[in-house]
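The excerpt is restricted to a subset of chains, each kept in its original location.
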């Protein structure tokens, strides 16, 4: 056995998967490999195919072509019950006629687990999720948050090799969402299973994932560690998808001059970050995240003047909307400290931290430092 | 404010009261006639009330007073057996068909639905004759099984529509959850879908039971021996043959209604929740 064949078998692998409904292609040639114990998040706008991909991994949709492997076995033709997975649905999908206890025990009963084992596992999961007081209730007697916990309990009880989550937090309110988000990650770490998680929410995606997989139109746009996607997006699409408020765009032109490479924006020269090597003199789309723009100070010299059109003060931070004088009419958003009190009509001296600037080809909308 | 609310309450109660009375009034008359010794009087016309209360008509209707009690009992059992078997048969055939219509995509679905609707448009009287000949070929005339076949055939389309709507109201995710949890598609149907659709199944069964229990035209056509009669046919004999015996007829009608009312009373919670659709939410 050579070392290369002895390397760890991934817990789940999606190979060259495509899926079409009638004439509509939903997934095209998606490949994905999940290490055992990893937490992979599929993220994307609605209609990008992320739920279909999850459902195909679950065995609820047959793929049009390609295959799915789990633990080194081709499971493409297996039905869901033979895949050793558990799934938490967006609607929770609790069995309405069964008590919480029986909802938890359902999968174990189907697998003819001995009664003593069922009791033990149900009470373990129930304790872990704080469901003890609810065990005899019916689903309709539970709040949204409680239902969500029962759905998670139903997955945990089974101790599967893989957990699948389909937007499990989208029916919860904001405060609960933040709380359960932390708990899901905690449970993942404790259970040691492999998790595949679908969401459209960038905060969930960024904070939960080991590996983030951003889908666009049924194909993988970029995959990697969350901060890698945030800091080095391969395309304008990725740069816009992550980050709140959205990234700002300015039109510039790469110029060579005696002092080296720079980007000309409305008569001003912006330094090109070091990691960009050789660039042709060409028009570029300059991406600047709101927190990389700042009010000019001793540290960050003024680069432009902002004409403020609109101000959103959240208390803990303030978003200032406006345009930059002489730099086109694109709206730019700057995040400033809440102690700044800015109002409409003000002008604001703006500085840029040039080391964070992102450059894109305006036509292909691919990053200029991305491998092509 | 409170005047407006009172006026509204008055209007609502009047309206609904009128509707209830409109539907209930004939029933009140039946009760009155059944308990009147002399059959039918005219002086209590607007507000019917028995002039000379008595249970005599019930004794005549059940054959107790004429020594034919055993025959009546047998006819009662006929009705009960036929109606119960119809209810079971309709639900058993309709449920898989409705499930297929609700969940599985297939060619000819619309056509199938339309064909089912069309059979609903056909008068019972018209189907009596072909059924007579069919059942005679199958040697099922004067047999309960023959009536059950006829009744469940005519109850089927409505049952299918009813159950199709009920299954469609059950989220597909419930089945998918069961399949991920370890069930086959059939297992998910049996363990999750059917229990969740219980109220609708109960309503469908009750409707089939009721229509079979009360049906007259087919029963009169297909059954000729007295021992094979169902209760509506027995009833009709009181007024149809020679002199009209209104009192026993009305008493018999009440007796016929009692079992259905009992079923209704037992099942009323299921029924009311089954009739208000969309009750099966996770």
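Note that the chains take the letters A and B in the order they are written out, and that residue 1 is the start of every chain.
Criterion: a contact is a pair of C-beta atoms (placed from the backbone, for glycine too) under 8 Å apart; a residue touches a chain by one contact, two chains touch by 3 or more.
Everything numeric in this text was worked out from a predicted model, so none of it was measured.
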Composition of the entire complex, counting every copy that the file contains: A x2, B x2
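Methods note: only the chains that are shown with their structure count from here on.
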Separation of chain A from chain B, taking each centre as the mean of its C-alpha atoms, in whole Å: 56
Residues of chain B touching chain A in the complex: 171, 173-174, 176-184, 187, 191-192, 195-196, 198, 280-282
Contact footprint of chain B on chain A as seen in their complex: 58-60, 79-81, 85-87, 89-98, 106-107, 110-111, 139-140, 147, 154, 158, 164
